[in-house]
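Our next item is chain A:
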Amino acid sequence: MNEVDFLLWVRGPGLAIATVIFVLGMTVKMFEIFMLGRKKNLAELRGTGVKEGFRTIITRSGHVDTYSTRNTRFTHIAGWVFHIGMFTTIFLLAPHIEVFKSIIGFAWPALPTPIIDLATVIAMITMLAMLFHRITNPVLKYLSTGQDFVVWTLTFLPLLTGYMAYHHLFFSYTLVLGLHILSVCLLLVFFPFTKLTHAVTLFFARWYNGMMAGEKGVQQ
Partner candidate 1 sequence: MTMACNDATTSGEEIFTGNVTPILNEIRHALNTLLETGESTIIDLRALPMGPGEEQHLESLLGIGEATATINAMGPTTVNESLFAGVWLVTHRNTDDEILGKFIEITRIPSILESQTEDIRGALKALPDLLAENC
Partner candidate 2 sequence: MADDRTLAEMLRAQGITRRGFLKFCATTASMMALSPAMVPKIAAALESARRPSVIWLSFQECTGCTESLTRSHSPSIEKLIFDVISLDHHHTLMAASGHAVDEALNEAMEENFGKYILIVDGSIPVGNPAYSTVSGISNLDMLEHAAKGAAAIVSVGTCAAYGGLPYAKPNPTGAVAVSDIIKDKPIINVPGCPPIPVVITGVLAQFLTFGKIPELDSLGRPKAFYGQNIHDRCYRRPFYERGQFAETFDDEGAKKGWCLFKLGCKGPVTYNACATTKWNEGTSWPVEAGHGCLGCSQPDFWDMGGFYNALSVPTVDLAKKAAVGIAAGAAIGVAAGALNRRKKAKAVSEHQTVTVDDLEKGA
């Protein structure tokens, strides 16, 4: 298995297996979640809360609590910067757009690669800062379990290997591209079984949060 075979395997069967596990896992999770159901609220409500639910999906990304802005400013800003950096890298880099085009059929314009390079670097630095914060902050230290660090690594590796692949660092491009795709496969495989599911469930969670408040006339 030389580096070319490795790349060929990971671009083909590797991604195939990862995709099946990812999609299967997420579908099962969705069914498990939504088949539990929720009792209808029989109280005399001030509204259905549906509109407030959708509003909260957007407003909850902003910061609502003036007091804690002083204390969680880092988490809030780092969260924003990291996610923007990562999503820019994933969705606006030409080769990535080609992958999506091969799956969903349509494409969109890309950003020049130096900008994506910058976005990747920013995302990685922010992740390192967040890791440091998770280790030092008393609340985060208390809350964190092994899974938090595993998920951190699973998210960091694709960025790192992607950066290395683009800059042809250390190893040959073929090997590093293979490692990059492998790290993406690992991310996909673990996705449905870790807190990574928040990427999908948070929209429904925010909706319920906003809806339940909206039913009582409270709007964020």
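Picked so that all candidates are chains of the complex that A comes from, given by their letters.
Criterion: a contact is a pair of C-beta atoms (placed from the backbone, for glycine too) under 8 Å apart; a residue touches a chain by one contact, two chains touch by 3 or more; residues count from 1.
Note that the coordinates shown come from a computational prediction; the quantities given were computed from them, not determined experimentally.
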Quick check: counting C-beta contacts as defined, which of 1 or 2 touches chain A in this complex? 2
Within the complex, candidate 2 is touched by chain A residues 2-5, 7-8, 11-13, 15-16, 19-32, 34-37, 94-96, 98-99, 101-104, 109-114, 168, 172-174, 177
